[in-house]
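Pasting a structure below so you can have a look.
A protein chain is absent from this complex, but the other protein chains hold their places.
Each chain gets a letter, A and B, in the order it is written, and its residues are counted from 1.
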Amino acid sequence: MPDSVKLTVNGVAVAAPAGAMVSTAVAMAGANAFRRSVSGEPRGPLCGMGICFECRVTIDGRAHCRSCQVVCREGMEVRTDG
Amino acid sequence: MADRAFGVVVVGAGPAGLTAACRAAECGKRVAMLDDNPQAGGQIWRGASPQAAAWMRRAERLEVEWISGARVFDAPAPQTLAVETFDGEFRVGYGSLILATGARERFLPFPGWTLPNAMGAGALQALAKSGLPLAGKRVVIAGSGPLLLAVADYMKAHGVDVRAIAEQAPQAAITRFAMRLAGHPGKLMQAIALRAGLLGVPYRTSCWPVSAQGKDRIESVTLRNAAGRTWTEACDYLACGFGLVPNLELAALLGCRIASARVEVDDQQQTAIAGVYAAGEATGIGGLELSLVEGEIAGYSAGGNVDRAQALFATRASHRRFAQALEAAFALRPELRSLPQPGTIVCRCEDVSFERVRACANWREAKLHTRCGMGPCQGRICGPSVEFLLGWGAESVRPPVFPARIGSLSR
Partner (left out) sequence: MGNSFDVAIAGGGIVGAACAEECAASGLKVVVVEPGPVGGGATAAGMGHIVVMDDSPAQIALTNYSRSLWMARAQEFPGDVEYVAAGTLWVAADEEEMAEVRRKLDVYHSIGVRASVLDARDIAKEEPNLRPGLAGGLLVPDDAVVYPPCAARYQLERARQNGAVLRIGESAASLSGAGIKLRDGTLLSAGITVNATGAWAPELTPGIEVRKRKGHLVITERYPGWVRHQLVELGYLKSAHSTTEDSVAFNVQPRKTGQLLIGSSRQFGAEHREIDHHMLVRMLARAQEYMPGLAQLSAIRSWTGFRAATPDKLPLIGPCPGDERLYVATGHEGLGITTSMATGKLVAALILGQTPAIPAALYLPGRKQEAHA
């Protein structure tokens, strides 16, 4: 079992620790804003447990995924709002 | 209608759920345990927790069916739950149901609280345990409750530069609480050890955040104390939560009786609905030990072993007294009602400001006219804060109790 998992965040390659959540990968990629709010504010995780929906990103084309509850998988393509 | 059926289904694999599942299985029941996280342990036993691991090994030996990444979103038929996973969905039938849905943090809005890297206290710890690298980062911990100390302890142990802990409760209340801990020697030693480990970190009582600053993410937080002194701490992260509130939505959907923001249960941990039990923080915030013993009682009760359940009543009563002391000590002070400015966002899903919400007569009007509480969090974040700020109680619950795919809803 490899120690790290390779995925991309907004096209940038990230090596996340095995078992890490996608939220970790997004933070490691240096993206501050996981999503933009209704009025355009940058937002990131608030609750850490899949309730607040502030950590939403697009994973492999599927929108509105809660990144704090999805484990990184090899080859995942993650997109944030900015 | 159900794809699979079990004698006992446990919703939530935190401390209460784990103990409940194991005890019910020991009674000979076929048990399934569901949790929406990839690993068991809930919030408090996240990451490589030895306690969670021990209970999981027990559960495995007892052949408890462990279903991770599974979120219950509906109860579409009697004794049936609808569950969604990342890629699919299924229906599970139960003879008895044990709700161990735990708690979430209470957030209070203040200017700048929506900046990235400002989050809950438990939240920052959860993210750290999920891999977020925090070593060397400057963190301010604020809000209320013993959770702040636990988070600070973890952070220090992992090389985080904890700049300050700001607890809104007054020192006198904390001291009274600590004195009551004398009745619980284990907890007293725990508390002393925590404080000792945090030497060097300023722990300020009667202190709370009034605003956070930063451009694209948090860069500093301004704190104030009851005497009116304010000062600003530079930081990379703000870990701020004002206590815990129980997760009650599934219990409400099932028709359980809920009062004072907790599911009402009898001595057997059974709710108003026959065959539906509740244990842990959902029956009232009470901490780890209370969750564990309530889980055991619920598991024995659902498993039909009245004697074993009864044998734990005294322990539960003792831990309940601790829970009551906890609630009294960390009650939220009225000054916190002035935290939000008129323009401060209260509903983060729909970007609704405090002044717009406050202009409404009640929750229903606020929802219809401002869309506050109508976003994907279904009022879980703004609900407790609006309740504290304006006194509005939560409304009735409809499916789905978590957002769910239309394909899952329409089975």
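For this structure, a couple of remarks:
Here, a residue touches a chain if its C-beta (ideal position, glycine included) is under 8 Å from a C-beta of that chain, and two chains touch if they have at least 3 such contacts.
What you are looking at is a predicted structure, and each value in this text was computed from that prediction instead of being measured.
The chain omitted from view is touched by exactly one of B:R4, B:R204 or B:H369, namely B:H369. If you put the hidden chain back, the residue from B:A77, B:A135 or B:A234 that touches it is B:A77. Touch with the chain omitted from the figure is made, among B:R176, B:R337 or B:R411, by B:R411. For chain A, the residues touching the chain absent from view are 38, 62-64.
Remark: the residues of chain B touching the chain excluded from display are 74, 76-77, 360-362, 364-365, 368-370, 374-376, 378, 398-400, 403-407, 409-411.
Convention: only the chains that are shown with their structure count from here on.
Chain centres here are Cα means. That of chain A falls 23 Å from that of chain B. Contacts from chain A toward chain B in the complex involve residues 16-17, 19-21, 23-24, 27-28, 32-34, 37-39, 41-54, 64, 68-71.
Across the interface of their complex, chain A is touched by residues 36-38, 43, 69, 71, 86, 104-105, 107, 114-120, 122-127, 130-133, 216-217, 345, 348-351, 375-377, 380-381, 403 of chain B.
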